[in-house]
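Below you'll find the structure, written out as structure tokens, and then a few comments.
Take a look at chain A:
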Amino acid sequence: MAAFLGLFRRDLSLALRQGGDTGLVLGFFVLAVVLFPFGVGPEPELLRRIGAGIVWVAALLAALLSLDRLFEADYQDGELDLLVLSNLPLELAVLAKCAAHWVATGLPLALISPLLALLVDLDPASIARLFASILIGTPALSLVGSVAAALSLGARRRSVVLSLLVLPLYIPPLIFGAGAVEASEIGDGARAYLLVLGAISLAALALCPWASAAALRQALD
Partner candidate 1 sequence: MSDPGAFLAMGGYAGFVWPAYGIAFAALGGLAAYSWRRYRASVLELERLQQQRGRRR
Partner candidate 2 sequence: MINWLANPARFIRVSEKAVPWCGWTAAAVLALGLFWSLVLAPPDYQQGDTVRIMYVHVPAAWMALSVYLFVAVASAVALVWRHPLAEVAARSAAPVGAAFTFVCLATGSLWGRPMWGAWWVWDARLTSVLVLFFLYLGYIALVNAFDDPSRGGRAGAVLALVGVVNLPIIKFSVDWWNTLHQPASVMRIGGPRIAVSMLVPLVIMAAGFMLLFALLLMVRMRTALNERKAMALRLNAGAVAPRQPEPEPAVAAHTAIS
């Protein structure tokens, strides 16, 4: 447990320090959302309709951006070899890294999303649902992303391969996350969407550490 927390704290402080991942990811998130009104026009009607989708897609891309560094630095400087040899099971080590990644990127994305929702003119109820859906959905993004990040270690043109692997796997969270915000108008459909989203995150929590650990082991073989 101490090793787990130690790894978690180390990764978190690395991500949060000056010039770390969190700042970059948030900056990318805000800029990506701000680009859309220029692209589709500033009509509030239109923005309100597609706003949830915009914020969700931007969050996906921001999460994707940060995956590049999830294992890469540790792989380069040999720390990953030590993790494999340490008595902390590799699955738990992956979990610690994913948890740190989520606290450093997913959580800030969720926290800042209400602000961006104001930019696309969502009403307060939708903003609450958007916040909830991003909060529930981002753990799945970190966990699924860790599998792809582990698989692509050492590949040629790694970031392209990584996005090709990750984006299709991000489609289900995107469907249910953006759906939760839009479903609200028809009864309490939003609750069902959020529950499915939670199920996706829990399934990812149960399966992805094993897959990532297997991928890391074969990367270091």
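In picking the candidates, the idea was that all candidates are chains of the complex that A comes from, given by their letters.
By definition in this document, contacts are C-beta pairs under 8 Å (C-beta built on N, C-alpha and C of every residue); 3 or more make two chains touch, one makes a residue touch a chain; residues count from 1.
As the structure is a prediction and not an experimental result, all values here were calculated from the model.
Looking at chain A and the listed options 1 or 2, the chain it touches in this complex is number 2.
In the complex of the two chains, the chain A residues touching candidate 2 come out as 147, 151-152, 154-158, 160-161, 164-165, 167-169, 171, 175, 207, 211, 214-215, 218-219, 221.
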